[in-house]
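One chain of protein is taken out of this complex; the other chains stay put.
A and B label the chains in the order they appear, each numbered from 1.
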Amino acid sequence: MLVLSVTLVIFLLVASLLLYVLIRYRQRPSDSEREPAQVYGSNQIELSWTVIPILIVVMLFLTTTRVILDTEAAPKPSSALDVTVVGHQFWWEYRYPKLGVVTANELHVPISDPAKPTPTYLSLSSADTDHSFWVPRLAGKTDLIPNRLNTMWIDPQKPGLYLGQCAQYCGTQHALMLLRVYAQSPEDFAAWIKQQQRPAEQNLSGNSAAAEGQTVFMHSACINCHTIAGTVASGRYGPDLTHVASRDTIASGPVKNTPENLRQWIADPNSMKPGVLMPSMHLNDHDLDVITAYLTTLH
Amino acid sequence: MMQTTSTIPFSAQAETPWVLPHRGVVGIACLIIAESAIFIIFVVAYIYYIGRSLSGPMPAQVLELPILGTICLLSSSATVHFAVSGLRKNNIRSCTMWLAGTVLLGAVFLMGTAREWYHLIHDIGLTIRTNLFGTTFYSLVGLHASHVVVGLIMLTTALALLLGGHVKEKHAERLEVLSLYWHFVDGVWVVVFLVVYVLGR
Partner (left out) sequence: MANAIPVLEAIDQTLETKRRPPLDVVYEWVSTVDHKKIGLMYIAYALLFLLIGGFEAVLIRIQLAVPNNHFVSPQVFNRLFTMHGTTMVFFMGMPILFGFGNYLVPLMIGARDMAFPRLNAFSFWISAFGGLLLYFSYLGGDGLYGMGSAPDVGWFAYAPLTARIFSPGHSTDYWTLSLLLTGIGTTGTALNIMTTTICMRCKGMKLTRMPLFVWLMVVTSFLVFVAVSPLTAAQIMLTLDRYLGAHFFDTQAGGSAVLWMHFFWIFGHPEVYILVLPVFGFVSEIIPVFSRKAIFGYPAMVAASVAIGFISLSVWAHHMFTVGMGPAGNTFFVFSTMVISVPTGIKIFNWLGTLWGGKIIFKVPMMFCIAFLFQFLVAGLTGIMLSAAPFDWQLAGSYFLIAHFHYVLVGAIVTGLFGAFYYWYPKVTGRMMSETLGKWHFWLFIIGFHLTFDFMHLTGTLGMPRRIYTYEAGRGWEGLNLIIGIGALFQTVGTLIFVYNLVRSYYHGEIAGHDPWDAWTLEWATPSPPPAYNFAVEPTVRSRRPLWDLKHPEDQDENYE
């Protein structure tokens, strides 16, 4: 805010001076012949408009440094939640190492009480190219760079859904690598964690389509890229699908998570997000139906 | 149709002699600044990656100090200097002799580099793609060697022109410009030697 007000004041001052000069000293029709007094300079004036800006710069610099240290060098409270964020082309992987949870694309964090802060510390890295984590209402952005670990923290105090998106060009679908951060009350967050910690439901005897879908899934290439905890699917290249049905969106944000959309995504991801790295699985209609039925049971 | 309405100032005699630097020297100085900037970036990359190779041969294991090559290259700076001063005194024979010496010393340096690389590639198996050391070593030393090659081509051309009797005392400044380039190449070698063979090992 200080920076904004200082620059605004400077702008108003200089711009109005400029405007004044342009009006006051414009050529009038009566004096077209004379040349004005030639003034070549003034050392005092030069000194004053060197020294004053230097003082303003020093002041801005010191205040900025203080904010930098408050943000980047803030001590980490022991009650902070740790989340590891790994950027992929074009989705987000979230791991909660101390809680044993792995999920994708929708980040859940507890809100923080100013009296007893429980911020979330994000460790950021990338599996492929550069990305950047930017949720404007929560924090400034920090880049995710392969072979490098960056950290940042967020400290939401009001529950709700915070939107953002990848802010470092990472390839064809950079535009649709959206961020959804759900800040929840401690109770809601704990409930969500418990749900995420459970492995996938194995007993699907009540739902024949889903049971068949599970078989088809486990015998096709899906398992090479995706993980479903508690089954043989343990691929790490694509998002973890153990609780895919509990998410509001798929494709990292732009597509609502409905059975129709899910089915179309599996049929041909490129039709919904051209340039995405998941290939079309070329499944027939029946397989698509049953796999969709299976995935929609994965809460 | 000719009309005259104003004039350029013109002075029959100047107050003091108006002497400006020679353009050849200024031009080569500009080139040297630009080339130094390229080398600095490769040196920075080399230094940054010291010790960071994930695998493969390390500098201390495979590099030997190129003493002979260094002595030859640095002496060639002296010989080219004598060649220039010989030409300034209109001593064509002296210039030819010293210039030939410069080319010879430069060629010995290059041969040393070639032998070193042959050994590294064929006997040890270190290539530009082996690890970070290989990448930064071959690119930095190679960039320098390519500048030596260019310099030698220019020096040999000058030598050939000398032998053909085409070079006179008035060309001394041009030979000096070439010698400045050669001094630059030697200066870069001092840095490369220190960074690669002393600091990096």
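As a working rule, a contact is a pair of C-beta atoms (placed from the backbone, for glycine too) under 8 Å apart; a residue touches a chain by one contact, two chains touch by 3 or more.
Because the structure is predicted, anything quoted here is derived from the model rather than measured.
Among A:64, A:234 or A:280, only A:64 touches the chain that is left out of the view. Of the candidate positions A:175, A:191 or A:221, contact with the hidden chain is made by A:175. Within the complete assembly, residues 1-12, 14, 18, 20-23, 26-27, 30-31, 33-38, 40-42, 45, 48-49, 52-54, 127-129, 131-132, 135-136, 139, 143 of chain B touch the chain that is not shown. Those residues of chain A that touch the chain absent from the view are 3-4, 6-7, 10-11, 14-15, 17-18, 21-22, 25-27, 31, 34-42, 45-46, 49-50, 53-54, 57, 60-61, 64-65, 67-69, 71-73, 89, 124, 128-130, 132, 134, 136, 139-143, 145-148, 150-151, 163-176, 178, 254, 274-275.
In this section, only the chains that are shown with their structure count from here on.
Work out the mean CA point of chain A and of chain B, and you get 50 Å between them.
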